[in-house]
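First the structure, then my questions, so here it is.
One chain of protein is taken out of this complex; the other chains stay put.
Entry: chain A
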Amino acid sequence: MGPSSLRAVARPVETRIREKLTRMLQPQHLEVINESSAHAVPKGSETHFRVLVVSSLFGGERGVARHRRVYEVLGDELSAGVHALAIEARTPDEWAGGGPIGRSPPCLGGGRVATAGSGDGYLVKGMSGVTQDE
């Protein structure tokens, strides 16, 4: 069994997400990031993901419609165990001038663990382009 097959076995949900998005949305660029380690879940979980999908299929659609399309593709995963799915959905033209995939805000425990602080320092890009970081 080669390295990529081993990775597929070790990360089955991530592999399925990647395969489905590739097959259904024909992306020009695709990033699938497992963010579970940043959340209050056991080590090795595949419950929180962020995806960046660049596809011409998004042309003519606005944000909600694009996200719904991604949610439909990954419906089974969302029903089975994926708890959070952050989405960046762009057309190739929009992506041409774009930067790296964004990052998700820090976990505040989801009610499962006591958290210190309110996470007020989360990165939110203001209208002037100034970013505020923790």
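We adopt the following convention: a residue touches a chain if its C-beta (ideal position, glycine included) is under 8 Å from a C-beta of that chain, and two chains touch if they have at least 3 such contacts; residues count from 1.
Rule of thumb we're sticking to: contacts and distances are computed from a predicted model.
Engineer: Given that one chain of this complex has been left out, which of "Small ribosomal subunit protein uS9m", "UreD-domain-containing protein", "Esophageal cancer associated protein" or "Glutaredoxin-related protein 5, mitochondrial" is its protein name according to UniProt?
Structural biologist: "Glutaredoxin-related protein 5, mitochondrial"
Engineer: Could you tell me which of A:24, A:57 or A:86 touches the chain that is not displayed?
Structural biologist: Spelled out, the listed residue whose C-beta touches the missing chain is A:86.
Engineer: Out of A:12, A:59, A:81 or A:110, point to the residue that touches the absent chain in the complete complex.
Structural biologist: Within the whole complex, the residue contacting the unshown chain is A:110.
Engineer: Write the list of chain A residues that the hidden chain touches.
Structural biologist: Residues in contact with the chain left out: 63-64, 67-68, 71, 75, 78, 84-88, 102, 104-111, 115, 118-120, 122, 124-128.
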